[in-house]
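Starting off with a structure, shown below.
Of the protein chains in this complex, all but one are displayed in their positions.
For clarity, chains are labelled A and B in written order, and residue numbers in each chain start from 1.
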Amino acid sequence: MKSFEYVRPTTVREAVAAASEPGSAYLAAGSNLLDLMKGGVVAPDRLVDITHLTGLDRIETLANGSVRIGALVRNAELAHDAHFASHFPAVAEALLSGATAQLRNAATVGGNLLQRTRCGYFYDAASACNKRVAGAGCDARGGDNRLHAVLGWSENCIATHPSDFCVPLVAFDTVVEVEGRAGKRDIPLDQLHCLPADAPERDTVLERGDMIVAIRLPAAADRFAPHSRYLKVRERTSYAFAVVSAAAALRLDAGRILEARVALGGVALKPWRAREAELLLAGNQADAALFHRAATAALVDAKPSGDNGFKIELARRIIVRALSLAASGTPARVAALPASAFASGVTHHV
Amino acid sequence: MSLTKTLVINGLKRTIVLDDPRVTLLDLLRERLDLPGTKKGCDRGQCGACTVLVNGRRINSCLTLAASLDNAEILTIEGVAQGEQLHPVQDAFIACDGLQCGYCTPGQIMSAIGLIQEAQAGDDAERVREGMSGNLCRCGAYQGITQAVLDAQKVMRASKQQEVV
Partner (left out) sequence: MSESPPTSPMPHIRHGSNIGQPLTRRDGILKVTGAARYAADNHPNGLAYAVLALSSIARGRVAFLDVQAAKSHPGVVEVITPANRPALAEDPDAKTNPFMFKLDLLQSDRVRYANQPIAVVVAETLEAATEGAALLAPKYEVEDPIVALDAGESFVPPSVGVGNPSEIYKGDVAKKLAAAANRLDVTYETPPQYHNPMEPHAIVAAWDGDMLSIDTPSQALAMAQGRLAGLFGISPDNIHIRSPFLGGGFGSKGFISGPQVLGVIAARMVGRPVKLVLRREQMFGPVGHRAPTRQTIRMGTDAQGKLTAIAHHTRTQSSTFDDFFEPASDASHTLYASPAISTSHDAVRVDTGTPLFMRAPGEATGSIALESAIDEMANACGMDPLTFRLANYADVEPISGKPFSSKALRECYTRGAERFGWAGRPLRTGQMRDRDGLLVGWGMGTATFPALMFQANAKATLRRDGQGMMEIGAHDMGQGAWTALAQIAADALALDMEAIAFRSGTSDLPDAGIAGGSAHTATAGMAIHNAGAAVIAALADLATSDAKSPLFGAGNGGVIARGGCLYARNDESRNESFADILSRAGRDEISAQGQSAADPSAQETYAMHSHGAVFAEVKVDPDLGQIRTTRVVGAFAAGRIINPRMVESQLLGGMIWGVSFALHEQAHMDRRSGRIINANLGEYYIPVNADVPSVEAITVEEVDSHVNALGIKGVGEIGITGTAGAIANAVWHATGIRVRKFPITLDQLITG
């Protein structure tokens, strides 16, 4: 690991100033950053340690009913916050299906949003990767790409965003509060992450010095609580990134869908909101045929970026399943195996 | 550049002068504080062998920058037993043979103690398995590990009730 300057600001303003210097990176838990630094994937000159800043570790309900979560709230704290989990059960389920208890105890909300792709070629410093080095090329194309993107990818990058947490968050119109050199601003989560297009080196729209200080879940989101689920297909029963995942949330009235939210994980370089599916679902009777139509609509633009055509079919199927699970109701408690196909009590037939 | 920090490690307050900000908590313990009980299996947060408790929470010490810690209370495997008296989790690991080569064992035990404190799993073996899935064991001692966590939890609960009575 390259030597770096370690600075510890005492206010957000100081932190932003420090991190505005070129070559700086924010250090929260470091769960992803240190991993990347050890692998030689990133090599910042300066770490701006924000873990000691006060006021960023709160979960609060604002006057307008939206829920604001400080960027330094730990993943586990949020998932186990009883009030939060009862209002946003799919978010809690997603959090608990990610990584391990140890990592969830350390990793922060802000850090989760900003975690980098798990593409093996991004991590392998000897491979060509446009995300790591602009213009270097993409060795994932034509390489080992069974788990790569099927939506929103470009010839320059076929990586995926690895977060579970972000998938239900994007479905619920989460807003990201950012503080930067020019002051505070809000960014809808759906607009935080960049698709690769021609500039895959850019993960997010954040500018130098920008710091995520909180996220907000709008008040309207908790109306989905009785019918919202997160489901994640992976290659181990636990402790594996999603092959494909889905968040599905419904507002139902006597079997009729008033409003639907659907998002996919593991399919693109950002958490993928499936608005076409949502539109198709709204106003209709919740049944299997409708769910299939919605799933088809969600994947209409999907195409394989390598040996991963199966992910398109898998994504359709997981949407259908997640919708049917959501329709049958949120369980009282997150299952022993969160978001798993093997969580008992899950009915598999719609 | 050197940083001076105070950490409470296994109940002992220690002042640490850190001459290199790159040092992780794991390497601090193993290479600089003569506490090699905590193991390095991957150094990337992927195996759990380095699990310790920081302020009561289990974390991967390999992904924790020592420089970032201040006045933190750290519990490592060396601080779990009270003298000759093993912790119930340690006893249970031996009784259930929840170990073979023993290399992942310190991390498993710290993780188990963390899991029990989190109080999310209860007596549900499936929740224990899920909760212990951040600790790889290549020897495959998982059956014994799960049983040890369940057994130790019962013992700890019983002794707590006794104290209350």
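The definition used in the following text is that a contact is a pair of C-beta atoms (placed from the backbone, for glycine too) under 8 Å apart; a residue touches a chain by one contact, two chains touch by 3 or more.
Since this is a predicted model, take the numbers as computed values, not measurements.
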item: Partner chains on view for the chain not depicted; value: A, B
item: Absent-chain contact - pick from B:99, B:116 or B:150; value: B:99
item: Contact with the hidden chain (one of B:25, B:53, B:132 or B:150); value: B:132
item: Contact partner of the left-out chain, one of A:114, A:221, A:243 or A:267; value: A:243
item: For subunit B, the residues touching the chain missing from this view; value: 20, 22-23, 27, 30-31, 34-47, 49, 76-78, 80-81, 84, 86, 90, 93-95, 97, 99-106, 109, 125-126, 128-130, 132-146
item: Subunit A residues that touch the omitted chain in the full complex; value: 1-3, 39-40, 118, 120-121, 123-127, 139, 142-144, 146, 233-241, 243, 308-311, 313-314, 317-318, 320-321, 337, 340-342, 344-349
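Simple rule for what comes next: only the chains that are shown with their structure count from here on.
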item: Between subunit B and subunit A, distance of the C-alpha-averaged centres to the nearest whole Å; value: 29
item: In the complex, subunit B residues that touch subunit A; value: 1, 3, 20-22, 24, 43-45, 48, 51, 57-60, 62-65, 67-68, 70, 111, 114-115, 118, 120, 124, 126-127, 129-131, 133-135
item: Subunit A residues touching subunit B - in the complex, by the definition given at the top; value: 1, 3-6, 27, 29-31, 34-35, 38-39, 47, 49, 51-52, 74, 76, 80, 99-103, 105-106, 237-239, 336-338, 344
